[in-house]
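Our next item is chain A:
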Amino acid sequence: MVAPIYIVAIALGIAFSLGFFGKKSTGFATGLFYAALAAISFISVQWFTGFIFNGQSSTEVFTAGLKPPFSISLQMGLPEAIITTMINLAGFMGAVFFADQLKKYGVHLMITYLLLIMGLNVIVMTRDIFNLFVFLEISSIAMAGMALVTQEKKSVQAGFKYLIATAIISALLLVGIILTYNYGESLYINDLLAANLTGIKAGATAIFLILMPVILELKPFPANGWGLDMYQATHPVVGSLLSAASATASIFVLYKLAPLGGDTGMQVIAVLGGLTFVASNLMGLKQSHAGRMLGYSSIAQTGLVMMVIGLQPVLGEHTLFIGFSILLTHFLAKAGLFWLRGILNTDKLKEWGKLRNTPLLLFVFVLFIVALTGFPPFPSFFGKWELVMQLANSGHGWWIAFILLGSLLEAVYLFRWVGYSLKIKSKEQTEQKAHKLIPVYLFAGILLTSVYFYLSHFYPDSMMQYVPLAFVALMFVLEFLPAIIKNIISIGGMAAYSWLLTDQYLGEDNLRFFFALIFLVGGILTMIPGFRQKGKRVGFYPAAVMMYAGLAMLISATDLLQFFIAWEIMTLGSYLLIIRGKRSIKHAFSYMLFSLGGAFAMLAGFGFAQAGNPGIGLDVLANMTYLPHLTAILLAIGFMTKTAALGLHIWLPGAHAEAESDVSPMVSAILLKAGVFGLMLLFIGMGAEAAGGHPLVIALGWLGALSALVGNLAASFQEDAKKLLAYSSIGQLGYILFAFSMMTHLGWLAGLTYVAGHASYKAILFLGIGAVVIRTGTHNMYQMGGLIKKMPLTFIGVLFAIITLAGIPPLAGFAGKWLFYNAVIMKGWYLQGAIVFTAGIIAFLYSFRILYAVFLGQLKDQHRKVKEAPITYLIPMFILMVGIMIFSAQPHLVLKPLGNMISGFFPSNMLDWNGGTALTSLGYWNGFQVAVIIMIMFAILTGWLLLTSRKAKKVGQFNIVYAAERPERPETTHMAYNMFAGYNKAVGFLAAPGITNIWRKIDAFFHDLGDWMRRIYSGNAQSYLIHIVAYTVIVFMIINFGI
Partner candidate 1 sequence: MIKKLLLFVLLAGAGVMFWTGISDYEVKQDLNPIASYYADQGLEETGAANLVTAVVVRYRGLDTLGEVVILFLTASILGFFLIKRDGKNDFRESSEILKTASRLLEPIIILAGVYVFVNGHLTPGGGFQGGAILASALILAYLANPNDSISKTLLKITESFSGLSFVIIGVLGIILAGGFLDSTLLPAGSIGNLISAGVIPIIYLFVGLKVGSELAGIVTNLKYAPKNESE
Partner candidate 2 sequence: MESNLNIIIAIVLGVIILIFAALAIYHKKLSVAIIAAGAVSLLASIMYLLLAAPDVAMTEAAIGSGLSVIIFFYALNKIRKHHD
């Protein structure tokens, strides 16, 4: 082991020797410079590995050959080793990135850079507060100097602000040090920790004046304008050093010194950190400058870690893990993002679409953002998870709310940025210099590697759970293959995995088997249209497989953590799928925000649910002790964002309608069921029958009924065929929610029937209409018509699905309806039942509209050459049709086992099976008989129609009736345009976008608030100084006088 003091000796020795080199021998100097950085990195890495793998014990270096407190000592323990490794890694890689500037500025820059890194190392290791001051000054000065690298007016100003701000902060620190020395009679941190100075007022003030400057170094809101300017105006490498190296070191200093302040100090740190986290993210909302936005995000993340440090008394032994996990992700992602900023060389967010030209860079960018926003399986997710769990365990619900609010705000601006980079095309090429790419890829690689360690740490035994995740990773690796091969691999993977799940759950846990069937068989079928694609279809397969992997993991999740991970993976995959649509950018964004909001509600709910329980198994849902009602509500909200219940639905129409033709069925027919699955787990946990009278469940029943009504009504008024289908999903999911909320055997059975039904007919409809959209190139129904002649097979499929949807006998939809009304009557929910019944009638309106407008009527001139739907679309449609037919004829094959399963939760069996005949106290129904009877009736009717309508005349294309098109608005003469205008006038207000407006107002409120708050950053160096002093004084006053 090389003693850590050599970090100082080597860095300083080489920094001093660099002065020998003039302009002529820069080459050699550069070599020496990199050697120094490599050497100090080596030392810290060596200690790091020593601690991790060789059980090294921590060591203290005594300078001057004397023990502290008589001399200055440096400590090297595991935390120090980790932090210095991070700093040195960021330093070394930053220097690699910096090669151009190093050449330009020569030894001056090298010296500054090297001393900056050295200073940061020492402030981490030192155990002497005055020594801390000296090296803090070194790093601050060096950092301010680095601002000059861009040599613009702005960066000089930023450097000046940084310099005077840190100077005044250091001045405060110096006062704190001398006062602490006076009362504590030592400068050695360990002595001061033992002395417990907070007992006397002056001692507490002395400690306050030590801790406050350390907090100020972390740029807390609102005394941080100087830091933001620095992020904005300096070279990206300086930004990366500020964010990754300097903040990391400062955080560690705070961690080291925080115990000095005792419990009050901790509390203050936690509050100030939390405030910074939320406020910075709020102000980040309005940012349009990439550098400054990263600055806001960096400050927010540091605030979060600061808060974790302050919550030590609550978090106990978990503090280190939580803090480190969040810090690590922040460190890797922020350094990477700042470097990307350097590669792209633009600060306009909308220009980040340049990344599209280099898919690998785009991947890395999204990876960083996703990790930063706390998506699993990245470290910060595990940190946040553990944080929420521990806070819930100790009853700190408000803190959880605060954290999740901040996280959501951060996700808003980060995902908006992701949207731009994924969608906005740019012709500009990015410069591809190896020395700039290597650091970015290396950090991305470390981030990905860390995932393995985290998963194996949390689940050393059940890595099987993560096979789907590995499959996703494989799909990323296989991106270079043509689409057809990737399609085969995806389908093969899903088939293999569904076989595995069948083996595991069939007969054991039919509920899970049922959903596994929907998720995976549905997955396979909806992947078939993909065979049509030529080329590579970059980005599609990883996203699709990610979504299905999440769904599959949802099935096999055995505890809350696994469930949540699966949930988030699914969300991420579906987001990436949805955003592929041409005009999806804002819809995918809204989908992401609702999903994250829901996920955070769920996270809080999970936290509360497991509080007071010994483990985090899914069975804790059955035994909620801490705030059980709130927990149930939070979880229901979380699940309902996916089922798009009324109020949480506004993301759905756009997201489903604007997705690619073969993506719509995936996200509509299949994805929505994940929410249903979650709700079922929740209801089962709440104690199925016992929950029958639960106010939450009753409320959900109403919500379901209203969703059905509003969804169907809105669907009827759509001009866009896919939007119509999307709104109809809201209605259908409303039925499902309603059915499950009844909490009876029949209700659940009806619900499950609907689930299966919706999965199949919605898939057929979206495939069929998707094919129409592909062929005609429009979503608007008034631009279609008469396609029955051109696409008869598609028509048959859509007709079939519509019949099922509308619940018209003989198809399965009727079975659902029959069960449903039986259930309603038995439950006695007449009022709600009436609403749902009305909704069912409205469903006829849009069913008719879509059939008529698209397939019947006059064929448009421009569609004369339209071909039948692609065979890849027809195949899954017809497979599903066969499925529906089998189910319609022999419903007991499916319903009976499901019924048996439900009997486990609802023992009062109200449904009997007599062969293929279902019996309830209200009547009986035999699917096969119904089918036969209907067939006969249909045949008779058709014959009668054929006989009587001979006089009917075909209208020719150029019939005078159609000659009156208004050229400026041709759609107005189309029969299907504004088809239900009358109804719209009468009841349209029910479907008015009132809820959308409410959400829009909330959105505007936060944006305006953020915009208003950031006005304090006036740009004036003097006001920043005032902020710093005022912040200190005000916090002091609050602590001491409780103002």
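One rule holds for everything that comes next: a contact is a pair of C-beta atoms (placed from the backbone, for glycine too) under 8 Å apart; a residue touches a chain by one contact, two chains touch by 3 or more; residues count from 1.
The set was built so that all candidates are chains of the complex that A comes from, given by their letters.
Note that the coordinates shown come from a computational prediction; the quantities given were computed from them, not determined experimentally.
Engineer: With reference to the defined contact criterion, which of 1 or 2 touches chain A in this complex?
Structural biologist: Here chain A touches candidate 1.
Engineer: Could you pull out which chain A residues touch candidate 1 in their complex?
Structural biologist: Residues 3, 5-6, 8-9, 12-13, 15-20, 22, 61-66, 69-72, 104-105, 107-109, 111-112, 115, 119, 122, 126, 130-131, 134-135, 137-138, 141-142, 144-145, 148-149, 151, 153, 175-176, 179, 182-183, 185-186, 200-203, 205-206, 209, 1026, 1029-1030, 1032-1034, 1036-1037, 1040 of chain A touch candidate 1 in their complex.
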